[in-house]
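Every protein chain except one is present and positioned as in the full complex.
On to subunit A.
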Amino acid sequence: MTTLIYDGSFEGLLTAAFEVYERRLLYVDLKKGERRTDALFDEVIQVITDNARAERVLAGLKQKLSRMGLQRLYAAHLAEFENEDNMLLGYIRYVFDAGQNIEEDYGNKYVMRVSELVRKVRREKHRMEAFIRFQKLKDETFYAAIEPDFNVLPLIIRHFKNRYADQQWIIYDTRRKYGVHYNLHHTEYISLDFSDVTPTKVVSAYDEGEELYQVLWKNYFKSVNIPARKNNKLHLMHVPKRYWRHLTEKI
């Protein structure tokens, strides 16, 4: 058993796959972690992310997987699941070792697991597309804070850029402390300093009409409910409580 330690990036994962083949390793244990220079045992290998090697692996994957298949692998990795690195590496190895495209071989444990991970990521991505609530600020920017279970912000940019092409917006992941700003032309990653933000400051940053529309939306949400059909279990299944704090209608 050889332990491989990599930096957690997608390029790092691909470099790790390169190492496996170059060193002809059979049993490996892949972990995310810091670079260590004090490795005591010779069966621990530091994977040093190497773009050229990653590119070669990527080119190979492109040949053996469909475009969708590659995107799915990328999404499964991007989400930053704990302790799934071996599954992702196993998947990559299975892709290379098999003589045909194995994307749909759901009887295989790696393919099945990646498919499960992708389903989780997709659901979270979809929830963010649904649950993001923008607040209009005085400078005409629409701002939304999110705390998704997995790192899905990069996956939702395209959706919001297409949809809100004519308004400036910021979506900020307050858990992972980074965001995306769209300036009517293109998007860029940003980080904000919230250290001196107080609730009153937040409200005073609102555009004049913001409060009215929040009130209208809350009222609308109440008005469309049919009490005779109340079904709280179903309600909670669709809108789990952990999302409520960013939902205007549930605050």
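Please note the rule applied: contacts are C-beta pairs under 8 Å (C-beta built on N, C-alpha and C of every residue); 3 or more make two chains touch, one makes a residue touch a chain; residues count from 1.
Here is the rule we go by: contacts and distances are computed from a predicted model.
The chain that is not shown carries the UniProt protein name "DNA modification/repair radical SAM protein", picked from "DNA modification/repair radical SAM protein", "Dipeptide/oligopeptide/nickel ABC transporter ATP-binding protein", "Cytochrome c oxidase subunit 2" or "NADH-ubiquinone oxidoreductase". Among A:1, A:26, A:59 or A:226, only A:226 touches the chain that is left out of the view. Contact between subunit A and the unshown chain involves residues 102, 104-108, 112, 126, 129-136, 142, 144, 162-167, 209, 212-213, 215-217, 219-235, 237-239, 247-250.
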